[in-house]
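Structure below; questions to follow.
Just one protein chain is left out here, and the rest sit where they should.
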Amino acid sequence: MINMERIFKELDELKFELPSWAFSDAGTRFAVFHEEGAARNVFERIEDAALVHRLTGCCPSVALHIPWDKVENWEELREFAEEKGLKIGAINPNLFQDPDYKYGSLTNPSEKIRKKAIAHVMECVDIAEKTGSKVISLWLADGTDYPGQDDFRSRKKRLEESLRYIYENMPADMYLLIEYKFFEPAFYHTDIPDWGMSYLLSEKLGERALVLVDLGHHPQGTNIEYIVATLLSEKKLGGFHLNNRKYADDDLTIASINPYEVFLIFKEIVFAKRDPELSDSAKKVVLMFDQAHITKPKILAMIQSVLIAQELFTKALLIDENRLREAQKNYDVVEAEEILLDAFRTDVRPILREYRRQKGLPEDPLRVFREEDYMEKRRRERR
Amino acid sequence: MINMERIFKELDELKFELPSWAFSDAGTRFAVFHEEGAARNVFERIEDAALVHRLTGCCPSVALHIPWDKVENWEELREFAEEKGLKIGAINPNLFQDPDYKYGSLTNPSEKIRKKAIAHVMECVDIAEKTGSKVISLWLADGTDYPGQDDFRSRKKRLEESLRYIYENMPADMYLLIEYKFFEPAFYHTDIPDWGMSYLLSEKLGERALVLVDLGHHPQGTNIEYIVATLLSEKKLGGFHLNNRKYADDDLTIASINPYEVFLIFKEIVFAKRDPELSDSAKKVVLMFDQAHITKPKILAMIQSVLIAQELFTKALLIDENRLREAQKNYDVVEAEEILLDAFRTDVRPILREYRRQKGLPEDPLRVFREEDYMEKRRRERR
Amino acid sequence: MINMERIFKELDELKFELPSWAFSDAGTRFAVFHEEGAARNVFERIEDAALVHRLTGCCPSVALHIPWDKVENWEELREFAEEKGLKIGAINPNLFQDPDYKYGSLTNPSEKIRKKAIAHVMECVDIAEKTGSKVISLWLADGTDYPGQDDFRSRKKRLEESLRYIYENMPADMYLLIEYKFFEPAFYHTDIPDWGMSYLLSEKLGERALVLVDLGHHPQGTNIEYIVATLLSEKKLGGFHLNNRKYADDDLTIASINPYEVFLIFKEIVFAKRDPELSDSAKKVVLMFDQAHITKPKILAMIQSVLIAQELFTKALLIDENRLREAQKNYDVVEAEEILLDAFRTDVRPILREYRRQKGLPEDPLRVFREEDYMEKRRRERR
Partner (left out) sequence: MINMERIFKELDELKFELPSWAFSDAGTRFAVFHEEGAARNVFERIEDAALVHRLTGCCPSVALHIPWDKVENWEELREFAEEKGLKIGAINPNLFQDPDYKYGSLTNPSEKIRKKAIAHVMECVDIAEKTGSKVISLWLADGTDYPGQDDFRSRKKRLEESLRYIYENMPADMYLLIEYKFFEPAFYHTDIPDWGMSYLLSEKLGERALVLVDLGHHPQGTNIEYIVATLLSEKKLGGFHLNNRKYADDDLTIASINPYEVFLIFKEIVFAKRDPELSDSAKKVVLMFDQAHITKPKILAMIQSVLIAQELFTKALLIDENRLREAQKNYDVVEAEEILLDAFRTDVRPILREYRRQKGLPEDPLRVFREEDYMEKRRRERR
């Protein structure tokens, strides 16, 4: 019934990108919690990412955050990563922690601060070139806290100019992903609050400016899969920050609140990849994780996240697309829904165990991680 | 201190459009409540709109909803309205009450139903021409209730094709306003759920396709004034449906939940009208009401709404824009906010009474409406 | 591994209550859509409920809505239902469609209207006695649309007095379930907006006043399973209105938006039933459906809903409670979550097919419904 060969082929193409920052201490605005053995620098973060890749087999790249991951010698870092089996993925500029950015970075009323922010992004472009990355992933914390604090249209104009400069000075094969976020850390308005603004900006810039969708950056109730389908149809979807939320930007483990939603999002990618017109652009969509684990041990949580994402993607692969389109044509809403549910209900754990076995991977990566007691090892190594 | 001449001049330009449908019985999904004396047909609805205009002096046009307001002889209706001092404003097609549209109108999988929907819009274009209106105001109820019910990208393609046909077949001086709504009556996805989708569609169509912002059609927490500023800066804001909400699309009296928010929205219009680059397009923005009054008598509620809107617009006119820009430049957030608040705190009722006196209008339209006992008159006339 | 005997025993105890009103035409506030063959009166509604029970075997009671289901001879109706294999479940008073209730029913400033509302509830108590029901299920649409419309504390006092009268005049073995709803049809305030108010009121009334949880009546983000656990711990949970929502009170098919959430809610019931201290009260919790199907055929949708609910309940039965408590004790968050997920991931369709086979029920009720073409039959019978 299930075409294992096809599934396995599509699983071969399924790659996730790990965020270096997920392996170091994190916190809420109320406290930062230290985890014994957590990575303390970029080399340890890459080590941890490599371990996740070794156990799961589907995480061949690691995203960096600058300046947190800054090193003197980028070639050395690149080699270090490659020795561990990893490529350097998206480079993420930090435009939010410097006091200069309190009132904005690329949108700041001060030309001097805008130039500083642009220079930092260009530094990241440089790092991307040196590390072999083709992606700059841009999240702006820019916004205001109070009505009147700044002029909306002036800020938009400054933002467009700043982005224009960056885009025009990137190498011709590099992509600029523009992330949006509904709110936080600014609490009155955010300069890029929704997909509409990311789309408007990237549309004006050009083909290599794309939208990045963080699953936790939407107002409550938002139909994210519809945004994903829209951006796919416009060839404007650049990538994801995978995580989950119940309330705001909670940065929880993917699918921990609503696994069905993730399945429906993945369905849009699976279908677009099969559409000849969209296939190329859909295949370039980067699946990055962006989670913050406080109550879960970091590496363990990341392995769990990858397995859950892989599982839900596999379920999306099982959807009988032909039958679905037939039901849709007939307005048979129950039947259409049951076709989705039949895929979702299927227990794909045996499929994935078999897949991993064939690839020489541990069938149950979580158990191996625990049995080998990697956490204790890290604690010992990183005292 | 306050430049009365300037204020009065700007008040002269401030016009609201009344919706014919607000003068007839309305309901929730749980009950429709009958108001004795409420208008029973388009002529009575125009009569009621004319009364509101007579008492307030700032509502010279009335929007129609087809087929609710359909008549045999459109020229006659136009003359009837003009005799009462009103022009015909936006023509609103109805693409939601016909059973054929249960699974979509302009997006329906069936070509036959799409053609029917397009034909209805073209009929409205025709009515607009006959009644001297230059605006088609399009709200689609299209969407799905369940995952899988239809294919998102196919619907978007159909929607674009339908709109393209309509846009290309409208007279060259007619505007198409595309409204968005977060949800309802569809409860899984809505085909035009946010400003981003309205913008994307109107951007593709051309200059005379614009976005319509209904104040009640956003997710909770949305910064509407920022959307307004964004659309103004792109010359893509076509108009408003003015109302208020606490929860969803509650269609309450404007500003009844948050008057400050309306003041901040109006501020964006006031400022854009003063910006030489945007002035022309900002002046064309149509301020329509779209409210449903159940617990308030309809005409009384409409007069109240107009007065409240006029009052908040007047407050926005009082903002000291130069001082504000100075404070913004200095990052003086408290000062900037206090400049807005100084305008908002000002009791503009004396200004407006004086303005009305000079125009030969009743100084207190609500009181006159009550004293003349128009409600009793309507009840007697419309038994 | 899975203890089938235990599962089957717990499945035997799992009963759902069907709402009579779900089998007749429904609508949104924009349109009411007619379904050919939909039930036109209470007898046909009971027939349809009986069909759902015959095919699924777990829906032995039907809730009535007064006056929609009002008949002359209640004994006759009761017998009719019993012949069809059904008992009469909760009696639902209607305190929202009469124009008198525009400004409130049990909370109305007018004593006369409050007395009328109380009398209607007492009529329902009488109907409950005559039909053998032990449950009055009370939903109030009471609230206000505008600040100042009425005095909150006066309304609360009136509400408490009205409920006190009803409670004290019910038979000693009858339960009063008090439903809450965040908003709609009132859009400024609702008199019973949340579980806190239902709890406060029922706590004051006495032991047979309990809270009813409608899954669609909460603010976005609400952790419903936590409310359920809280009410269970206080022996104050009376029952559910099962459905799902993405936005507001969407009344969609249960679990159609987030099946995992329903699983987590059912887990609380499963665990409470096993707790000796709470077992008795947890077993009395009534699982009623309250859905409105517009885009799905009504009977088909109801069968689908029952099967989905049964499936998710079965998954909740599979949770390894002992291992879970052990993981919780060890703060092993990943392990605890995986224990839940292991149950959720399990494909329980084979278990349920076997269960149905043993009970002499169709293994696939949806298929049987389609194969027997009950919809066509209904259409023919109900022309």
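Should a chain be cited, it is by its letter among A, B and C, assigned in written order, with residues numbered from 1 in that chain.
By our rule, a residue touches a chain if its C-beta (ideal position, glycine included) is under 8 Å from a C-beta of that chain, and two chains touch if they have at least 3 such contacts.
Note that the structure is predicted; figures quoted are calculated from it, not measured.
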Displayed chains contacting the withheld chain: A, B, C
Contact with the hidden chain (one of A:16, A:152, A:167 or A:183): A:183
Chain not shown: contacting residue from A:145, A:160, A:342 or A:364: A:145
Interface with the unshown chain - residue positions in subunit C: 103, 109, 145-153, 156-157, 182-183, 188-190, 193-197, 199-200, 203, 218-223, 225-226, 229-230, 232-234, 260, 264, 268, 271-272, 275, 324-325, 327-329, 331, 333, 336-337, 339-340
Interface with the unshown chain - residue positions in subunit A: 27-31, 33-34, 96-97, 99, 102-103, 141, 144-147, 149, 182-185, 187-188, 220, 245-248, 250, 252-253, 256-257, 294-296
For subunit B, the residues touching the chain missing from this view: 220-221, 223, 246-247, 253, 256-261, 295-297, 300-301, 304, 308, 311, 331, 333-334, 337-338, 341, 344-347, 349, 366
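Everything that follows uses one rule, which is that only the chains that are shown with their structure count from here on.
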Same or different contact residues where subunit C meets its copy subunit A, judged by the half mark: same
Equivalent-chain rotation between subunit B and subunit A, CA atoms, steps of 5 degrees: 180
Chain centre separation (subunit A, subunit C; CA means) in Å: 39
For subunit C, residues that touch 2 or more chains besides their own: 220, 246-247, 253, 256-257, 295-296
